[in-house]
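Structure incoming, see below.
Excluded from the complex is one protein chain; the other protein chains are retained at their positions.
A, B, C, D and E are the chain letters, set down in written order, and residue numbers restart from 1 in every chain.
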Amino acid sequence: MPENETRQPVRLAHLDAPSYSEWVSRGGATVILPAGAFEQHGPHLPMGTDALLSTAIAEVVAARCGAKVAEPLSYGHKSQQKSGGGNHLPGTISLDAAALIAQARCVIVGFLAQGVQNLVVLNGHYENYQFLYEAADLALGDLRAAGGGGPEPTVLLLSYWDYVSDQALAEVYPEGFPGWDIEHGGVLETSLMLHLRPELVQMGRAVSHPAAQLPRFDRLPVVPERTPSTGCLSAPDGSDARKGELLFSQVTQDLATDLRQELEIA
Amino acid sequence: MPENETRQPVRLAHLDAPSYSEWVSRGGATVILPAGAFEQHGPHLPMGTDALLSTAIAEVVAARCGAKVAEPLSYGHKSQQKSGGGNHLPGTISLDAAALIAQARCVIVGFLAQGVQNLVVLNGHYENYQFLYEAADLALGDLRAAGGGGPEPTVLLLSYWDYVSDQALAEVYPEGFPGWDIEHGGVLETSLMLHLRPELVQMGRAVSHPAAQLPRFDRLPVVPERTPSTGCLSAPDGSDARKGELLFSQVTQDLATDLRQELEIA
Amino acid sequence: MPENETRQPVRLAHLDAPSYSEWVSRGGATVILPAGAFEQHGPHLPMGTDALLSTAIAEVVAARCGAKVAEPLSYGHKSQQKSGGGNHLPGTISLDAAALIAQARCVIVGFLAQGVQNLVVLNGHYENYQFLYEAADLALGDLRAAGGGGPEPTVLLLSYWDYVSDQALAEVYPEGFPGWDIEHGGVLETSLMLHLRPELVQMGRAVSHPAAQLPRFDRLPVVPERTPSTGCLSAPDGSDARKGELLFSQVTQDLATDLRQELEIA
Amino acid sequence: MPENETRQPVRLAHLDAPSYSEWVSRGGATVILPAGAFEQHGPHLPMGTDALLSTAIAEVVAARCGAKVAEPLSYGHKSQQKSGGGNHLPGTISLDAAALIAQARCVIVGFLAQGVQNLVVLNGHYENYQFLYEAADLALGDLRAAGGGGPEPTVLLLSYWDYVSDQALAEVYPEGFPGWDIEHGGVLETSLMLHLRPELVQMGRAVSHPAAQLPRFDRLPVVPERTPSTGCLSAPDGSDARKGELLFSQVTQDLATDLRQELEIA
Amino acid sequence: MPENETRQPVRLAHLDAPSYSEWVSRGGATVILPAGAFEQHGPHLPMGTDALLSTAIAEVVAARCGAKVAEPLSYGHKSQQKSGGGNHLPGTISLDAAALIAQARCVIVGFLAQGVQNLVVLNGHYENYQFLYEAADLALGDLRAAGGGGPEPTVLLLSYWDYVSDQALAEVYPEGFPGWDIEHGGVLETSLMLHLRPELVQMGRAVSHPAAQLPRFDRLPVVPERTPSTGCLSAPDGSDARKGELLFSQVTQDLATDLRQELEIA
Partner (left out) sequence: MPENETRQPVRLAHLDAPSYSEWVSRGGATVILPAGAFEQHGPHLPMGTDALLSTAIAEVVAARCGAKVAEPLSYGHKSQQKSGGGNHLPGTISLDAAALIAQARCVIVGFLAQGVQNLVVLNGHYENYQFLYEAADLALGDLRAAGGGGPEPTVLLLSYWDYVSDQALAEVYPEGFPGWDIEHGGVLETSLMLHLRPELVQMGRAVSHPAAQLPRFDRLPVVPERTPSTGCLSAPDGSDARKGELLFSQVTQDLATDLRQELEIA
């Protein structure tokens, strides 16, 4: 890696266009697009948690892979009661499917049409995933329709929690992992935020309560009482910055390894 | 204003949901939604300039008005040659109209449906404006269709440069203002960035060249040669942080005054 | 329940309109909408497997609850490599998100606007779920916009495999359950089909092979080699009609119990 | 035709993917896509009549031509008063234009992109036709945009009643054919159903009444009184299974002849 | 009717807004929206024929009923081979379904939301009809969603040829009416144009040829040879202005009578 690149910002919004263009023209460029949400995360976490986390992960992973980070998708798909407490809660501002798909599709097409080789969608909000997948599929169709030569580009999609290792889970949840489905505003997100953005966490406002008991179906309109009054599906009891550091370090390392291997990048 | 509010972040993504909800329930809440773009801005400015500027202005204006700032729309409508150099340029990643309208519509509906009284769209990318207007119009229709009581909410839309005073222009352009149409990557944006984010400006890479001479029509596909090779429509010659401070101070002050008066807020 | 109703078909397509109308006007009517796909299921199962299974389950559950079954959504969202082998495979004919959402939205609105109290979307194709959720959410918004009195209707959404009990899994997979993610064309679907539609299963064509090893991310375009050549993500080894009967019996019973309890129906 | 093919199901949903794929790869494959509706058909016919009829016709025609039948489009476009009694009637659940077009477009693209040579849309619900036509036109555009080699595929569209011969009409309506426009729930559909699915017809519930007198214009919202209270536009007086057999036999024969000739298939 | 109204233009585009507004506020206002196409009509008729004819009929009918005429929809849905020769022909510029529906929907909503009581869509291009119907249905849904008081508005839809009487047909086609399906560029349209806009008809360029023989199905892509080389489906042999006057007079009279009676207008 040439010296001057190390001084370049990993965030594309902070980079100038000719430098970006030069980087892309070298071939094999990888852009990571973080996806988040604007969603209530209980009284102790900020509403931007999902985008803050996915962007922070993206930046570190990108730095390790010679990749760059696009501006995050800050608004996500409608929060579901079984994964985010529900879209009816104050502080949750969501996109419908068409809006999220259209936005992601345009951004993916945009980068790939300019010669970016790999576009990695790094998701931090459960409800987004299938719509981001659709966006990627449609975007690749757009590129085929537009023609053009060069090697076919690649899109990868992933949610960062799929990279949490069993060992990390065992350390973070010494009494047993309660399941991803109720990890909203709970120990994982809170610990990560305490590690990455402690000034935005108000542990003094955190509330201890049993994990939500949710049915096997989804119901619309939701029965509001099924969401704990905090808006969290499990309490952040036992969260700390050390656990956050552990999770962050493990996930970013494994993710970077996976990307380098899959995309054959530096 | 109670003391504790002054310590609350002006950026809603950094605030917790119960505090947001409590703030909204007091009535008269105003949210500012900055709109930008991901667009080449020549060799000396970063690609995220438009969103960085509109967000920075939004934050200061919001702090003065007791308003809050939503996460910016980081991607904008297609850059036009006569206002942004053209959508064909590397480093410009754009949304099509449907994507931008859909995204802004959902965000505006989301806040207003939760009881926010005023939503101010603060635009920093010329090509966005009419699509944001459409989004606001459709959003208000959505709210009417959804029914619900309470006072009818208000949407304001503006582009920050419409608040630059003649006096400020005279100081910033002592040899005469060349016109907003070629203010892309020029003295205004550069000076504002030098004031607000000097670490992201590389004046050593700035290039002096005559302003672009563009026809009275738009042509598609564009004739690339009509855009100066820097991607700027006018050169940033004479930009400095002092001019940026002057512009920023004047615009934020006048804008805050306008909002307070129009929206009858603090 | 009057005697003649017991002779009424549970499938609405086989019922006449005045009988349907009379049934709805009694109040509390529940319609189950099965969702499936047209998707390759390896050499031993038919391409219509997902809709055949969800419809068969719907019919038995409906009969137990006094509900009726709408015509299934026979085409589903794009098969993903990690859950269905991939959309590139011959024999997989899929809808894009907009088409699936629009279709389900219209059907849900249609029934609820006519006074059906509960609409249960019974999903049999993993990739459909989030789009059906969006459809239900939009449909309820449509109904609110259309106004009208009466009690607010309810939509439930579920995938039938979420009702398979741990005990049933233990019996069906005596050597340990390999996980839902690779259950495509495997023991569960094959056993259910052997129980319900044995004439459509060709066990002599089934192929034994190790379960697919798939990465933690999705990749588009897919790397075809990652899908076993049969198109199944796990082999149907050990499938039999008895296991199918066990699964079918347990799932339909638990599902019927859940619906009766949640919807307060007979 | 090899012997084993004769045992293959004509319904693609009942066929396995490798057999389908092998069949397509032989070249010249023809898939028939039946389109119907979920629509009230008076007190004596089931709501699924249109899809039942078009599917039954498709299956026999396919068997004669070496074609296969895709899963029917079970929901159709909004019933019009002058052809189906009106969309306001209980038991009529319809798609709007966008939903129907999107669904049919995806299905048509799906088959043709996999190498199916001919896709025949066999319509059984008057109101569908123009939307199916649009879907076919857009689908062919999609295929052109996606590129790919091979011979250009063909789409045929037809409504089965356009194949009823004058001679058959004379036999079925000995007192003179009253016109297709009021053939909803009348002698044609009833006789066909008595032939094909007698268990779903309740002739004891049929009501004799004069044919509807409808204006030369359409009016929205409809004037409900213009539709006879049965929902049928003409009474099924004189329907019988023999007439149904006659119609079915004549139509399937002529249709198969037309397809073989037009598509140059077996 | 006050004297000054008689001098008001029947074409709304020629009227001023306050006069329009005053007229609407009197109640019972009827606006006729002509729909046409831009479509080849053989060598002797202009490409704007469909809109010219529907607009001319609308103007005379409106004058007789105290109605007004909105600007016509000048572009129509894709020409079909069996009714207009086909969309592949030079000189045929068409809208797709979404564009036509969206345009008509907005115009219909626009007038009705301002208090116009009756909106009559007067169609002059066969392929438009179902899409205009969809537009009207969606528009009425939009109005319901927007709420508002006042009497529910009415939309009528019709194609002008449905008003041609049997007697007129007998006079215009003394050797027998060949059917509406091949009336494209034939005697009806040509005679009407000779009566209404003789300066736009070039009878010297008309070509005599047998009527098109078209199959019972539609085929896409079309087989171009099935359309006569003139683009007309039947020849204009025997057209004259007198027949046009007869048709025009009869249709406008019957249509005006129907509207007055149905809409209870003057």
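Everything below uses one rule, namely that contacts are C-beta pairs under 8 Å (C-beta built on N, C-alpha and C of every residue); 3 or more make two chains touch, one makes a residue touch a chain.
All figures in this text were calculated on a predicted structure; none of them were measured in a lab.
One chain is not depicted; across the entire complex it touches A, B, D, E.
Per the touch definition above, the residue from B:Ile57, B:Leu73 or B:Ala136 contacting the chain not shown is B:Ala136.
Remark: the omitted chain is touched by one listed residue; of E:Ala98, E:Leu169 or E:Ala241 this is E:Ala98. Here one chain is not drawn; of B:Leu73, B:Ile101, B:Ala168 or B:Leu233, the residue touching it is B:Ile101. Think of the hidden chain as still there; on subunit A it touches residues 145-147. For subunit D, the residues touching the absent chain in the complete assembly are 141, 144-145, 147. Residues of subunit B that touch the chain left out of the display are 77-78, 80, 87, 96-98, 101, 127, 129-131, 133-134, 136-138, 140, 152, 154-158, 162-163, 215-221, 258, 262.
The criterion applied here is as follows: only the chains that are shown with their structure count from here on.
Taking each chain's centre as the average of its CA atoms, subunit A and subunit D sit 47 Å apart.
Remark: subunit A and subunit C have CA centroids separated by 29 Å (rounded to whole angstrom).
Chain centres here are Cα means. That of subunit A falls 54 Å from that of subunit E.
Residue positions of subunit C touching 2 or more other chains, listed in rising order: 96, 98, 145, 147. Arrangement of the chains shown, judged by which pairs touch: an irregular graph that fits none of the line, ring, star or complete shapes.
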